[in-house]
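Complex shown without one protein chain; remaining protein chains in place.
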Amino acid sequence: MKVTAMISIIPIGGGLSLSPYVAPCERILAEAGLDPKLHAHGSNVEGEWDTVMDAIRRCHEKVHEMGAPRISTYLKLGTRTDRDLSMDDAVRSVREKLAENEG
Amino acid sequence: MKVTAMISIIPIGGGLSLSPYVAPCERILAEAGLDPKLHAHGSNVEGEWDTVMDAIRRCHEKVHEMGAPRISTYLKLGTRTDRDLSMDDAVRSVREKLAENEG
Amino acid sequence: MKVTAMISIIPIGGGLSLSPYVAPCERILAEAGLDPKLHAHGSNVEGEWDTVMDAIRRCHEKVHEMGAPRISTYLKLGTRTDRDLSMDDAVRSVREKLAENEG
Partner (left out) sequence: MKVTAMISIIPIGGGLSLSPYVAPCERILAEAGLDPKLHAHGSNVEGEWDTVMDAIRRCHEKVHEMGAPRISTYLKLGTRTDRDLSMDDAVRSVREKLAENEG
């Protein structure tokens, strides 16, 4: 089963700056072949369910190893059976609607 | 690695009532030994990372089988290495702070 | 417009224990008449949109005053126009489905 996911990982007790933790996590997602799209509230990935979940577990393990004793993560997951999932399609179809209405 | 999770599953395109989909998912979580605590915005579970993620995947599969072509799920995950995780402790420690301040 | 909300507030940079921050926030929600239901991943409230949002803003202000320089909050909001919203109903209808299927 394919899944699209938004991942937002918040280390707690490891200081105010989150980017030192987010960067290695971003690398783990990329190395898993999940083509992460970083944005201001997290990173969007797509792939097989188990590949995605395994990469997220490795993010948690890495962030704990780096010294954050506690982590709170938000995931938004999407699956669908009616047609292929694609994050690019999701953005494109909103942009098309916007263009139509402004046309 | 142990994880606490809040799971909120939203079937899309399967009608207005969500409870017919949530109930079987609740059963899957219980059968996986995750002791789900149902509340108005989802269900709280705790267990081993892979057990939790596997149960959530089976929820998605079940809800698709029941006829919802599209699912959006929110997960809030917590892990910690400084001490044992416990959802009961999380609630109790807030209640204790409330009681102290009102005492 | 009525709204049901799940609120999960995470102070960053204020130490590992979150309960000292969550307790005053819980009190703000109660004093606003939102009847908060505390659980392991947040607190569920229901009320008028502006009352809910105003109380959440006051939670942020309070937690900053208490010394957390950075806050990340998750909100899950529900509105509906087809019938009255009720968090109790949401839980009850899942429990009824569970009972039917086990009957």
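So that you can tell them apart, the chains are marked A, B and C in the order they are listed, and the count of residues begins at 1 in each.
The criterion applied here is as follows: a residue touches a chain if its C-beta (ideal position, glycine included) is under 8 Å from a C-beta of that chain, and two chains touch if they have at least 3 such contacts.
Remember, predicted model here, so these are calculated numbers, not experimental data.
K.L.:
Could you tell me which of the visible chains the hidden chain touches?
P.N.:
A, B, C
K.L.:
Name every residue on subunit A in touch with the hidden partner chain.
P.N.:
Counting over the whole complex, subunit A touches the hidden chain at residues 4, 6, 8, 16-17, 19-20, 22-24, 26-27, 37-42, 44, 74, 76, 78, 82, 87-88, 90-91, 93-98, 101.
K.L.:
Which parts of subunit B are in contact with the chain that was left out?
P.N.:
Residues 10, 12-13, 15-16, 18, 69-70, 72, 74 of subunit B touch the chain that is not shown.
K.L.:
Name, in rising order, the residues on subunit C that touch the hidden chain in the full complex.
P.N.:
Residues 1, 13, 49-50, 53, 57, 60-61, 64, 69-82 of subunit C touch the chain absent from view.
Following the convention adopted for this analysis, only the chains that are shown with their structure count from here on.
K.L.:
Compute the distance, rounded to whole Å, between the mean C-alpha positions of subunit B and subunit C.
P.N.:
16
K.L.:
With chain centres defined as C-alpha means, what is the inter-centre distance between subunit A and subunit C in Å?
P.N.:
Centre-to-centre distance between subunit A and subunit C: 24 Å.
K.L.:
Touching two or more other chains, which residues of subunit A qualify?
P.N.:
Where subunit A meets two or more other chains at a single residue, that happens at 13, 69-70, 72, 74.
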